[in-house]
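Of the protein chains in this complex, one is absent; all others appear in place.
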Amino acid sequence: MGEQFAAVRAATMALTQGLSSEDQCVQSMPDASPTKWHLAHTSWFFEVVILQASSTGYEAFNPDYLYLFNSYYEALGPRHPRPQRGLLTRPPLADIHAYREHVNRAMEHFIANADSATWHAAASVIELGLHHEQQHQELILTDILHLLSVNPLLPPYVPGPPPTATAHSPEPSAQWLTVQGGLQTMGHADDSFAFDNETPQHQALVHPFQISNRLVTCAEFMVFVTDGGYERADWWLSDGWAAVQAQQLRAPAYWLAPHDPRAPSSAWQIFGIHGVQPWNSAEPVTHVSFYEACAFAEWSGARLPTEFEWEAAFDAPAITQMLGPCWQWTRSSYEPYPGFRARSGAVREYNGKFMVGQQVLRGASHFTPAGHSRKTYRNFFPPATRWQVSGIRLARDIA
Amino acid sequence: MGEQFAAVRAATMALTQGLSSEDQCVQSMPDASPTKWHLAHTSWFFEVVILQASSTGYEAFNPDYLYLFNSYYEALGPRHPRPQRGLLTRPPLADIHAYREHVNRAMEHFIANADSATWHAAASVIELGLHHEQQHQELILTDILHLLSVNPLLPPYVPGPPPTATAHSPEPSAQWLTVQGGLQTMGHADDSFAFDNETPQHQALVHPFQISNRLVTCAEFMVFVTDGGYERADWWLSDGWAAVQAQQLRAPAYWLAPHDPRAPSSAWQIFGIHGVQPWNSAEPVTHVSFYEACAFAEWSGARLPTEFEWEAAFDAPAITQMLGPCWQWTRSSYEPYPGFRARSGAVREYNGKFMVGQQVLRGASHFTPAGHSRKTYRNFFPPATRWQVSGIRLARDIA
Amino acid sequence: MGEQFAAVRAATMALTQGLSSEDQCVQSMPDASPTKWHLAHTSWFFEVVILQASSTGYEAFNPDYLYLFNSYYEALGPRHPRPQRGLLTRPPLADIHAYREHVNRAMEHFIANADSATWHAAASVIELGLHHEQQHQELILTDILHLLSVNPLLPPYVPGPPPTATAHSPEPSAQWLTVQGGLQTMGHADDSFAFDNETPQHQALVHPFQISNRLVTCAEFMVFVTDGGYERADWWLSDGWAAVQAQQLRAPAYWLAPHDPRAPSSAWQIFGIHGVQPWNSAEPVTHVSFYEACAFAEWSGARLPTEFEWEAAFDAPAITQMLGPCWQWTRSSYEPYPGFRARSGAVREYNGKFMVGQQVLRGASHFTPAGHSRKTYRNFFPPATRWQVSGIRLARDIA
Partner (left out) sequence: MGEQFAAVRAATMALTQGLSSEDQCVQSMPDASPTKWHLAHTSWFFEVVILQASSTGYEAFNPDYLYLFNSYYEALGPRHPRPQRGLLTRPPLADIHAYREHVNRAMEHFIANADSATWHAAASVIELGLHHEQQHQELILTDILHLLSVNPLLPPYVPGPPPTATAHSPEPSAQWLTVQGGLQTMGHADDSFAFDNETPQHQALVHPFQISNRLVTCAEFMVFVTDGGYERADWWLSDGWAAVQAQQLRAPAYWLAPHDPRAPSSAWQIFGIHGVQPWNSAEPVTHVSFYEACAFAEWSGARLPTEFEWEAAFDAPAITQMLGPCWQWTRSSYEPYPGFRARSGAVREYNGKFMVGQQVLRGASHFTPAGHSRKTYRNFFPPATRWQVSGIRLARDIA
């Protein structure tokens, strides 16, 4: 466990290598958080739920941090309001680095010295803390990408061109795969780690359906755009059409139309971690909302899979792109599984309290840390979300 | 059909008997509509989807009305914005009465004279129109109740005291009923009327559960209130707790705390169609949001039933209050049934486009017209909704 | 005084003759009030400041009205929030008519029977009440015009065409009149009625200037429009340009561009109390904000007069259109005159508390009641106001 702890903690820091302290301080919208806040909050988690709870003699790095870096755990005390995370120019980044080191040292000591009873109680919470930190690793990337995207200079997170291997690869041909369904086992059961929202494992009835062997590409989505996809209400959910009009949406987030003044070109381009790059027809479309995903599916004469269909299709022989390169919106709202019980103790608020107003995404993205994806993982975001790496896989009924 | 048409249309008008033209014109919030608008819109429905489409020689009452009284049918042309419905002091109520008469006469003529082919196409749409009008009958009541509730005088919709029979009845004792579940048939299939969202009939797996034989009462909810239900985050979904804080919620909508300046009393009171009345412990609690329903259930150590559990329990021997006196929030988001196909033609936007961001309510309320409720009916509203007649039935897992 | 009282009260009612109870109940924006509210509030004024204060044995018509129809007099008790005036479908219009009659009878009795000491105290307040009611007579017209303007049918307040005499009259030629200025007497002093904000009479130094003999016409303003007046920031105050962009302003309020879908025509039209009418080049431009007035002046190479220049020019021999047909924005913010003292007693909040954030308008409009205009009158509205009958008179420095 000590090695794994060190590796995850180091991986978080590695993500910040190219970022200035300014980059790591600013909050670009209420839904996104500063990198510095992510660095601190993931340390706060270990400090509060392990060190303060179980480690004799542990001294908090700074009592103020208990307030500043709580995210949403009402039971763990008052907290700094989310939309104001970007106002915290103090403590400076260097202090947060010291805070991480302080927590790392104390955790190493705890892991090395806990007696058996203490360890028994703590081990699964530490494991949760590491998966929690991996979630924030992905958020660091999506949040910094958003911050750079609202800078008129559109600066890159990683300077230099992207690896050429992935560019302009030929578009794979799409196939409908038939899944017979029936009573299927869903969710997680064995001793390996999973979040509480993936449990309990249970049976679910899945009706026969077809699912695409791959994700929707940029080329396919462009046909929707040029066919007036954003100009006619027919294909949209009512809330989705309202969003199109209110925000004047015309394409996925981070697509730059020809002649965008920020990066003039006669062709479409796309903004990403390497900055502005040529639009690539064969890549999966990403940074679309659930509304856009549904509208595209409706226009295609198809629909999105439910999360149970997605899970039932996971082991289908010819299926590809299930654990990347992007999260895949499902037609399922985020709800408790039959018999769901939230984790107990300090982390009981981890997942269950968000089970309304959100859609489930399945899979993983190219931002998801290695080892953090699995068949039963349930990601969730509100349907209007576009700053996550979210794409589309189609399904349809069997006629 | 002619008789049924006349009866439904007359029932709508009967609801307006105690209302002045002022009462019928004003819009009290964007989600509610003026009575006059309901009167016109339900006529517009028949005019556009039957008379203009199928009735030779029909002349529109007033071409402006096609724009003014469209609700959300994008395919049927542009429409007056919902939040501005209350600005339409013209056309006056008398003109809307004349409009209803004009449409009634034309519909009577159509029903009496349509040839067999025309009738074949039109009959099911007329039936839909009548059920549509019944939905608006309930909305007339919920919307006028809201309007009167924001008047500091808290005037009654129906003057005089309520029928004494229902007041202060003894509270029935609550029982947990066990439902074994298994593969269950859900949704509507036979020739009788149902909305498209109740179809197709399909199998669903329901795990064994327990459900309360009756609704949660005001007395039970009061214990939650006095136990600090609105003061502690523990029991609330995250969005629900945010609503409590933003709107400073302290009790269900239309409950008046002791010493409310609008209707001074030393006891709790409740506002309803008869005006301010004594709070009645035995009555089902109503006008709670999905958030409040979930928080109450969590505090009770229980949960809400899914819509499938609710439907599976419908025929349980000892169960009561299933089709009234209030709608019952379920733990199910409003989603398409497996194999769902929206109705085709002019009314294709009727239901499907709202299938995101809403929770299903089952049952019926004391405002629901007779003949408009059934086991498979799926009502739906956003989770924050409080102006509908929405209450709580508890369920729980079998340990 | 009795005769005058009867005449003013009757004039208010006469304005409502063409309006339905629906028209009189709805509030079209927070700044405007329903006609019914104006009818009640002007009665409330007499009830509270005369009848309750000075008339022995007076019984309030309805104690609730003291709360419902107070406008902004904090000292006279709590009050119904302004933006919610349109929610008061109860009390119905008929009750407000009865309220007016009740107050009229009581006031007639008071005027006929007050003893000399009581009368001495009350007479000037009654006079104030009558001028207050005349102000609301103008607001009834501007507010109902706004309500009708947001109805897509653009219905007329007065059916039928306007009197032909004023239409298409030849445009008078504009002249610069030179005013020498110097130390000038400003404000009101004699025994005739004036509001407290017109006092005390005082000396002010006015530098020599030129002022136009007439108001800016629609034709002149149209040149500004077609010259890109609303498309270039150069001529606008910073706040004005922000308003142009935020509200996408393109012309004065109530101007209808060619091919407006609400009243199709190939020519410009204008909406007013007679409904949609041909745009008339010779009429003074009206329903412009202070921002539009300043931008037009800047574009013209001129400026607006200060309120002191306006008053100093009042008796210039060749000057026209000083007391109509529209109010005239001045370059003066609404501030207290040197030595200003607000009226004492119940009406002390009448004027002084609004002396920030508003611009002074001078003159009168075609909506101003006869006898309610004078040289020293100071009207005032926030600079963005467009629903008042506000126009432009130009001034300039002497080179």
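Per-chain residue numbering starts at 1, and chain names A, B and C are given in the order in which the chains are listed.
Here is the rule we go by: a contact is a pair of C-beta atoms (placed from the backbone, for glycine too) under 8 Å apart; a residue touches a chain by one contact, two chains touch by 3 or more.
Since the structure is predicted, the reported quantities are computational estimates derived from the model, not experimental observations.
A.B. asks: For the full complex, can you list every visible chain touched by the one that's not shown?
C.D. replies: Even though it is not drawn, that chain still touches A, C.
A.B. asks: Can you tell me which of C:112, C:205 or C:318 touches the chain that was removed from the display?
C.D. replies: The single option touching the absent chain is C:205.
A.B. asks: Of the listed residues C:83, C:258 or C:357, which contacts the missing chain in the full complex?
C.D. replies: Of these options, the touching residue for the absent chain is C:357.
A.B. asks: If I consider the whole complex, including the chain that's not displayed, which of C:99, C:236 or C:271 touches that chain?
C.D. replies: Per the contact definition at the top, the residue touching the missing chain is C:236.
A.B. asks: Looking at C:99, C:255 or C:290, which makes contact with the chain not pictured?
C.D. replies: C:290
A.B. asks: For the chain not shown, which residue from C:43, C:199 or C:332 touches it across the whole complex?
C.D. replies: Final answer for the missing-chain contact: C:332.
A.B. asks: Which chain A residues touch the hidden chain?
C.D. replies: On the chain A side, contact with the omitted chain comes from 20-26, 28, 64, 67-68, 80, 84, 86-93, 147-148, 150-153, 155.
A.B. asks: What does the interface between chain C and the hidden chain look like in terms of residue numbers?
C.D. replies: 72, 74-75, 183, 202-205, 207, 233-234, 236-241, 290-291, 294, 303, 331-333, 335-336, 338-339, 353-357, 359, 383, 397
Just so it is clear, only the chains that are shown with their structure count from here on.
A.B. asks: Name the chain whose C-alpha centroid is farthest from the C-alpha centroid of chain C.
C.D. replies: If we average the C-alpha coordinates per chain, A ends up farthest from chain C.
A.B. asks: If you average the CA atoms of chain A and of chain C, how many Å lie between those two points?
C.D. replies: 57
A.B. asks: Send over the residues of chain B in touch with two or more other chains.
C.D. replies: none
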